[in-house]
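Below you'll find the structure I mean.
The other protein chains are all here in position, but one chain of the complex has been omitted.
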C-alpha cells in the first residue's frame, strides 16, 4: 500500500486528544469559546509566552490569516508577503476577497528580509493612489521549511517599527519551527517580536484548530465580532479549546514536532548520503530533494509525495513532509527504496 | 450544580462518534474533503434523499448560511428571511458583510408564508434602484421550534417558482424537525422542494459540522473555491465526513432527535399540567413556557435557560432546549421543581 | 408636450454654473480635489457653518452615503435608518454590498424619532451575535418632504450621545430643508448637531456633485483613500469644487430652493383649495396629494409625475416635485388642469 509523505495532515490526531475529548464529553460547557477548556488552553499558551496575550481559537489556517488581516487593517491598507507566501499563492484570493491588497516581495529562499519590507513600502507610497502598506506577513516555518532565527526576526521587527508596520506570523507549522535546532527563537521572543501570531494545531496533531495570539491587546478589540461575522465561531468551542489544552498540557505539541524532525532528518541524511542535493537545508519537517526522474517514478509506486518542479530534463525536485504521526518503519522503507 | 437547558450544544458528541474517530485515527486520508469518510457520508445522505445531490461539509451554521447565500447570489441580489430568522438577527451581519441585503418579512410565529414572499418581492421591484430578491431563506425547525409541514413547504416552493426565486433551508435543527410528529415532511421532499438545504450536525450530536446539500447541481458549481476563499476548508476534512458518516450510518441522527423530543414533551406536558401557557406549541426540542417571575427565579437556582422576554410585569417567557444528551433525571428534577 | 414634475434633476444646472465653468475653463489646476475652486468652496461651506469642518466632494448621493458609512463603521457595525430611508430602499443594497447591516426603524411619516433609536439599539445588543448599531442615518428633507426642526434634531443628538452613536444626515435635499418655513434649523446647528452631513448639489442646481462635511475631524481621517478606492475620485475635481463655489458664492443654493418652495406652495395650495388631501404637509419641494384616479389619468396626459400608491379603489397618491428650474407657467398650467 502507498504510504504518504505528502503532507502533515493525513492522519487524525494524537490519541491523547481523543482521550481528553472522551473524558470531558458529557460535561456541560458554555458555548462559543467561553468554556473552561478554552480558558485553560489560553493560560497554558500565555504561560509559554511569559505574558498575557489575547488568544482566540479558529478551525483553519486560512481563516486565521483572513481574520487577523481583515480585522487589523483598514480597508485601504495592504499586507506585505514574501513571494510564495501562503496568503500570496495558496488561499484562493481569500485576503483579496476580504478586501486587501497583498504586496509581493521577493525575499530569499522563502524568507522575508528587512530590505524586502523597506522596498515594498518605498514602492507603495503615493497616497491616496496606492494602498498603504501596514502589516507584514511571515510564516514560521516558511513554506520552504526554514525556521527564522531570533536575529532575523529582530531585524524584521526593527524594520516594522521604523516604518510603522505591524508584524504577524503564520504559524501553521510553528511547532516544527520552534523545536528546530537551526533556530534559537523562544516563545517569549514570539510574544515580544511579533504583534500577532498563530499556532497551528492541525499540523501539530489536533483534529483541527489554530490559536490566534494577539500580543498587543488593542489589536484584539472586538475580535469576537469578526469571528462571528466570518462564520468562524464554533458553538462547541470546547472542541478547539480542549485540543489545545491537551497539546500544551501534555507537551504533545513539542514532542510531536520533535518526532517529525527526527524522521525528516533520517530522510534528509539518507538523501545526502546517496549523493542527492536538497534545494534547501532541512531545518524542520519538510525536505526538498532533487532526484533523478526515474527514481521519482519508482518511489511513487510505493509512496505519495508532491512533485515540486522539474530540474533540467531528467531531474525533479520533490517535497517530503513528516509529522507527529509518521511511521518510522515507512521512513526506513523509503530510505531502502532510495538505494 | 446547575443543569443547563440553555441550548443543544453544551455537551461534546455521541460516544459512537468518538469511537469512530478513534478507529480511523491513523488511517491516512486525502485532505480537503477528498477522503473516503466524506465520500461515504455523501452517499448516506443522498440515499436518504433518493437522489444524487452535491454535498459539502463545513464547520458552522453561520458559515453554511453565508457560503450558500454568497455563492448563489449575484452581488445585487437579496435574500428574503422571516423576522427573527437566524441570518436576520443572530449572525452579526455576516450576510451583509458578504455583500447581500436581507429583506425581512413578517411571517407568523416564525414561519414564512407564501404571501410574505410575494409581498417582499412586490415591495422590492424598482430595478436598478432596489436589490433584486432572488433567494428565500427558511429554517426548519424554525427559531420558534416549529416544523414545516409538507403542504407549507410546497406552497413556498410554488411561490418561489412563480417568482423565479431559489429556496434554501437552514437545517441547524433539521434533525429535530424531521422526526417531529407535527410534520409529515420526508427527506425526499427536502430534495424535491428546496434548492439547497443544510443538515445541522453540531446540534444533532457531532463535535462540529454541517452538511450543505445542493439539490440543483448547477448551484454547486465551483463551490469548493468559495469554501476555500472563505477560510472554511478544513485540511482534515475527514473529521467532518467521518462524523456525518457515523450519524447517518448508525441512525444516531434520528435517535438523538427522538430522545430530545421525548424530553421536551415531558417538560411541555408538565408545564401544561401545571397550568402554564406556552407561546408556541411544542413541536420539536424547544419549548417556550410563560411562567411567573418568582418561579423563574426559583428555577434559575438549579437550572440554566434563556429568559426570552417579559410578559406583563410578573411573568416571563423562557426557552428550554433539549438534545440527544439531555439527562432524563435532570428533566425529572426540573418537573419536580415546577410543582 | 409633457412637462415633468417627476423629480428635481430633469434639467441641467444654474446658468451661472455654466458661466463659471466657462470662465475658468483653460486655467490649469491641480487634480483630485487639490484645486483652488474646491478650496474656495470648502471655505464658503465652513463659513456658513461657523466652524472648520472637513469637506470632500463626490459625484452622487449613493456614493456619499456608502463612502461615509463604510469609512466610519467597523465591519461589524450597523447603521440605523427609518423605514423608507434612501439607504434602506433605494440604493440597490449599496450599503450591504459595502458590508454593513441597515437596521430599519419604523419612525413616523418618514422621520426618525429618539425612541426609534433607543429601540433599535435595545433590540440589537447581543455581542458578538448581533451587528453593533453605531451610526444613525437621517435625511433632511425626508423622503416624505418634511424638514427636521431644531428640537427634533437635538433630541436625536441626545439619544445618539447617550448610546454612543454617530449621527449622519443625508442632505440630498438639504437646500430645500434649510429654507423651509417649517423649520428653525440653522447651518451652525447642522455643524453642532450632526457628526457628518452632506449637501446635495445635484438637486440644488449643479450638474452633479455632493459635498460631504465631517464635523468631527477624526472621522475624516484617511477619507481620500476611501474616495480613491471606491472609484469616486474625479481627476478634474475642479468640476465639483467650482460648482459648489458658485452655488454658495452667488447664493444660488438658497435662491434656487426658495423658488422650488414657492412653486410647491402654489401647487399645494391649489390642491387644498380644490378640496384634495395631502398625505403629508408640504414643507419643502415635494407634495403628495391624493387625487381621484380619473383626474390622475387626465393630468398624466400633460404632466409626468410618480404614482405613489393607490388609496382605496378610486384614488391615488401622487408625488410632485419642484426645483430651482421649475417653470411657473407650467405650474399655472397644472393648477388650471386641476380645476
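In order of appearance the chains are A, B and C, and numbering begins at 1 in each one.
Everything that follows uses one rule, which is that a residue touches a chain if its C-beta (ideal position, glycine included) is under 8 Å from a C-beta of that chain, and two chains touch if they have at least 3 such contacts.
Keep in mind the model is a prediction, meaning the values are calculated, not measured.
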Only one of C:233, C:270 or C:318 touches the unshown chain, namely C:233
Sole touch to the unshown chain from C:97, C:111, C:157 or C:173: residue C:97
Missing-chain contacts on chain A, rising order, are 75-76, 78, 89-93, 95-97, 99-102, 104, 126, 128-131
Against the hidden chain, chain B presents residues 70-71, 74-76, 127-129, 131-132, 222, 224-229, 233
Touching the unshown chain, chain C contributes residues 3-4, 7, 9-13, 15, 18, 21-22, 24-31, 58-67, 91-94, 97, 202-203, 207-208, 225, 228-236, 238-239, 325
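In the analysis below, only the chains that are shown with their structure count from here on.
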Distance between the CA centroids of chain A and chain B (whole Å) is 34
When centres are defined as mean Cα positions, the distance from chain B to chain C in whole Å is 42
Averaging C-alpha coordinates per chain, one finds the centres of chain A and chain C separated by a number of Å equal to 51
Shared-interface residues of chain C (touching two or more other chains) are 75-76, 128-129, 131
